[in-house]
Structures are given as structure tokens and as C-alpha cells.
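The next block holds one structure in the form of C-alpha cells; read it before the comments.
Of the protein chains in this complex, one is absent; all others appear in place.
Labels run A and B following the written order; every chain starts at residue 1.
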Amino acid sequence: MFTFDLAFTSSSVHQEPAEEDSAMLTRLNQRRLLSAYVLEEFEFPSDVRFHELPLFPEWHLPVKLMVVLMAVTFLYTFLRDVLQPYVSQSRNDFYKIPILVMNKVLPWTSITLLATVYLPGILASLLQLHRGTKYSRFPAWLERWMSMRKQLGLLAFLLACLHAIYSLSYPMRRSYRYKLLNWAYQQVKQSKEDSWVEDDVWRMEIYVSLGILGLGVLALVAISSLPSVSDTLNWREFQCVQRILGYTALFLCTAHALIYGWRKWVESKYFVWYTPPSFILASFLPALVLLVKAVLTLPCLDRRLELIRGGWERPGRKRERDSL
Amino acid sequence: MFTFDLAFTSSSVHQEPAEEDSAMLTRLNQRRLLSAYVLEEFEFPSDVRFHELPLFPEWHLPVKLMVVLMAVTFLYTFLRDVLQPYVSQSRNDFYKIPILVMNKVLPWTSITLLATVYLPGILASLLQLHRGTKYSRFPAWLERWMSMRKQLGLLAFLLACLHAIYSLSYPMRRSYRYKLLNWAYQQVKQSKEDSWVEDDVWRMEIYVSLGILGLGVLALVAISSLPSVSDTLNWREFQCVQRILGYTALFLCTAHALIYGWRKWVESKYFVWYTPPSFILASFLPALVLLVKAVLTLPCLDRRLELIRGGWERPGRKRERDSL
Partner (left out) sequence: MFTFDLAFTSSSVHQEPAEEDSAMLTRLNQRRLLSAYVLEEFEFPSDVRFHELPLFPEWHLPVKLMVVLMAVTFLYTFLRDVLQPYVSQSRNDFYKIPILVMNKVLPWTSITLLATVYLPGILASLLQLHRGTKYSRFPAWLERWMSMRKQLGLLAFLLACLHAIYSLSYPMRRSYRYKLLNWAYQQVKQSKEDSWVEDDVWRMEIYVSLGILGLGVLALVAISSLPSVSDTLNWREFQCVQRILGYTALFLCTAHALIYGWRKWVESKYFVWYTPPSFILASFLPALVLLVKAVLTLPCLDRRLELIRGGWERPGRKRERDSL
């Protein structure tokens, strides 16, 4: 079998290092990746200096960011939803941690990451408007950030999918069943004919629907960033998918979060320990991004940006450059 | 950083148009697509004539078709499920629009699109049987249609996925919870020991199971049409996936729709305003496709088709061609 011939003839392979150029190695690589599903060390040709190979360099920072965000949001949600009722009413809600708390951490982190995908583009536009030219480099941190957008977006999508599955699993949980049975018991005891709350129904129907649509649009964006798919797109198609669909997804998800909140904005009982409900904090950044983006698409600013990106420069700028 | 070097040296790039051949451009393209997640205009090399690039030409017609179908099915469902109860019993069911109506529009459109994927192949077969030869072009509209099957199929799959998520979200909705509580209340008031309806249970178990299996098979077909996957398949494998799995999916989904209908066929209360329930209209076309396909696989017709596709012609035909 190919895989193992490689491993066993590896000693002889050393004799002809000329043929072993990287291009050929990658070709082997490809063929191997298709042939094997799990790689044990002994399956490598021994001339691959294993520990010198990079390990997802472009993913380090995005993943770190995600982990930090998840930690912070977890702590915040844990304090509000689990610890507070335990301390104030000594109610034991620790059973909430595996699913209910998790499922506040996931969407919060997800939508924040999604916002950070579109934030740098906006900052760049503002910077160009301010400088009045495109012929000057962006600060290094901004360029670094822009180069991470793909990773940030894919992580946001992953968390969004998990969030969807967690949410869908709510009614199958025992905790939900027991609550339902107890509610039914209460309703009968109070002989309450109808427990329908029109306002509450509307809220849920809308935000669930928006959430699903948002996930669907986000899925299209994610699929379009599969190498084999993006290779078949031209500049314009790729930009259309990434920008138009991307902003649509961001808009749907933000609306999803805000309608989930409904009027908890004002009801003080949701401000336990004087902390705002998480959806307010979660939807702040994406809402800001959408707002600034909307301002930037105002005719006056948009035309100015068009000019700048077409190479036009504010007279002042031009002189500066020529004077160099 | 690569992305921006491109943008800033773009003026100089103009000097050497020779090197800027399309092949090289696409290579840049690829690298860029991998490096950037969202493209702002100013990230393009300025020699890309942006607005001259095509924008998903092969998707225009399929998407238009989908939008039209969704509009029609939405109107039909809205009239039957929301407006009719409001007019006749002045019952306010408008809360149904975001999810329940949406979730009739999605499967209806989805299965119709899926049927249109397999319809042209059947029409082509019938045409060949009628003409008794394969050496004559198909009408232009049929060839156009056949070239859209991939897009139609992928749209059908997208809508099927959304349909699945919408359906799974039913029991987590407040509206469902309140209904459940009220039903429980009623059952207690009527002191009804057991509300089990065997017939209804069987219906739901079967159509849910068929729906999930249908979605699973459809997913395999969709994955196999990812460029990088389909490139690894040979003619026979690709046809096997697309035809055998494809028809299996169509069959499962049609069965899913019909069993969902169960015996609403006959119960007149489902014919509000003399309109048939949507599942009848939805399952008509796919059922027809499957029926004709079944007829075409009858030995006699199948052998005839084999001959024609092997190059055989009905004697009459042959003379015609020679006489030219």
C-alpha cells in the first residue's frame, strides 16, 4: 500500500534529495491526505521535519479572541443566571450551566466575532475619508485585522451553528418537560382557561424566524469561502457574496438579538445586580457597525469614497505627496 | 501585506499589461480569496474592470423561478391559513406568518424545484423515444433547462434545510407551549384519561422519519456537487450519485409530503374556500415525475432507449438523414 511503501522506503528516499522538492512533496501530501484519514507519526516519510511545520498560524489570534470572549461571557452569564438566584433567593439553578448558560455564551461570542469581521472594513473607510487618499498604508494592526476576517467569520459561523442546535434541543430536555408539567398543573389549579400571551408569542415567532434566516444566509457566506468554491467565483461575485450576504446576515442576527430582547430594555427586573441583560451588551457592537455602515452609504459620503478609491486625492494631500 | 501592496502599487501595475494575463489574474484572485474574507472596493487591483465582471449569470433564472414560486405559495398559504379563519371566524392567526406560513412556503418551493431538476431529463427521454434517434438537437429551451439543473437542485436543498430547521423549532415556540398548556387544561376538565390517537401518531412518526432520510440523501447529492468533490468522481460515480441518490431523495420527499397529507385528501374540512390543501398541489409535480420515470424504466421502453442512445435509429429516421 502506498502509505506504507513511503514509510518503509523512506531510508532510500534520502539518497535522492533532488527529486524530493517541496512541490513533489505537496503532491505526495495531497495523495496521502486523500488516502489516509488519521495520520500516525510512523506514516510520514521520515524526511518531513515534522515539528518545524507551521500549525495554523493564521488561526492563533482569532481562536484566542474567541476563547477570551467565551470565558468573559460565560462568567457574566454564570453570575447573572446561576449565582445571583442562588445568593439572593438561594434557588439552585446550577443545572442551567451545561445548556442554558452555554447557549447564551455561544450566540454572544458568535455575533461579536461576526461584528469584528465587518468592523475593520468600516475603520479603513473612515480612515480613507479622513486622509482623503488611498495612497498611504493602513496602520499595521488594521492590516493584520483585515487579514483575519475569514477566520473570524468562520468561527462566528461555527458558534452560530452550535447555538442553533442548542436552542433546538431545549424542548427535548427533561428540565423543560418537568417545567411544562408543573405549568400545566398550576394552570389547572388556578383554573386558568387560556394562558396565551399574544405579545410573547409574536416576539418568539419573529426572533426564531429571523435567527434561522440569519443562519441560512451565513451558511451561504461560509460555503463561498471553501477554497474550491471561492476559486470558481470572480472578484465581483466573491465581493457580492461576502459583502451583501455578509451584511444581510449581520443585520438579521442583530435583529434576532434585539427582538429576543423585546422590552427587557425597560423592565428593571432584568437588571439583576445592576447588570444589563446580556442581549443588550451582545447587540451593541453589531448594531454600531450596521449604523456606521448605513451612514457611510449616504450619497454624499459614498460618492466621496468612490472618488478616493478611484485614485482621486484631496488637493492638500496631493501637494504633500509631490513635495516628497 | 500582499492584499494592500496590490492596492497601492496598482498605479505601477498599469505599466506592464502584458504580464497581467487572465491566468495570472485568477492566480492572484485565488490567493486573494484565501487571504481576505470581505472585499472592500479599495482592496482590488485597480485594473480589474469591476462592473464588467459577470455576476452569477447561471443563477439568475433559477433564483427568479424560486422567488416567483415562493411568492405564489406564500400568497396561497396566507389566504388559506391566515386570512380565511380571520374572515370566516374572525380568528386572529396572523402570528402564524413568520414561522408556520414560511414553513409551508419552504417545503412546497423546495420539492417543486427538486422536481424541475428531474423533469427535463424525462422530457428529453420522451423526445428521443418519439424521434427514434439521438442525432438531432433538443429544443433550445430544453438544453437551457438541463444546464440549470445543478442550480435548481442546490436551491431546493437550501430550502429543504431551512424547512428542517423551521420544523424542528416548532415545539420550542411560546405559541406551541401555550397551546400545549391549554390542551392539558382541556383534557383535565373533560377528565379524558388518554388523548392518544394511534392513527395520528403513526402518520407523524413515518413522515418525520421519511423527511429526515430525504434530507440526508439530498445532502449527499449536494456535497457531491462541490467542485473539489465532483472532480474526484468519474462519470459513472457522478451519475450514480446524481441519478440514483437524486431520485431516491425525490421519492422520499414526495412520500414525506403524501404521508403528511394522510387522509386530508377526502376530508372536506381541509378544502377551505374550495381550495385543495397545499400538500396536494405540492406533491402533484414530483409524483408525476416519479410516475413517468417509473414507466420509462419498463423493460420494453428501457431497451428501446438503450438502443437509441447506442446510436440506433428508427429506419424511417435514417432515410430522412441520408436524403439530406
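The rule is simple: a contact is a pair of C-beta atoms (placed from the backbone, for glycine too) under 8 Å apart; a residue touches a chain by one contact, two chains touch by 3 or more.
Keep in mind that what you see is a predicted model, and the values were worked out from it rather than measured.
Touching the missing chain, out of B:Thr77, B:Ser225 or B:Ser278, is residue B:Ser225. Set against the missing chain, the residues B:Leu53, B:Val72 or B:Cys240 yield one that touches it, B:Cys240. Although one chain is not drawn, the whole complex shows that of B:Leu55, B:Val87 or B:Met204 it is B:Met204 that touches it.
What subunit A contributes to its contact with the hidden chain is residues 1, 3-4, 7-8, 11, 29-30, 33-42, 44, 46, 48, 50-51, 53-56, 95-99, 102, 158, 161-162, 165-166, 168-169, 171-175, 177-178, 180-182, 184-185, 188, 226-229, 231-232.
Although one chain is not shown, part of subunit B still touches it, namely residues 34, 117-118, 121, 124-125, 128, 134-135, 137-138, 143-144, 146-153, 164, 167-168, 170-171, 180, 183-184, 187-188, 192-198, 200-206, 208-209, 212-213, 215-216, 219-220, 225-240, 242-243, 246, 306, 308-311.
Here, only the chains that are shown with their structure count from here on.
Note on subunit A versus subunit B: their Cα superposition corresponds to a rotation of 120 degrees, in steps of 5.
Mean C-alpha position of subunit A lies 28 Å from that of subunit B.
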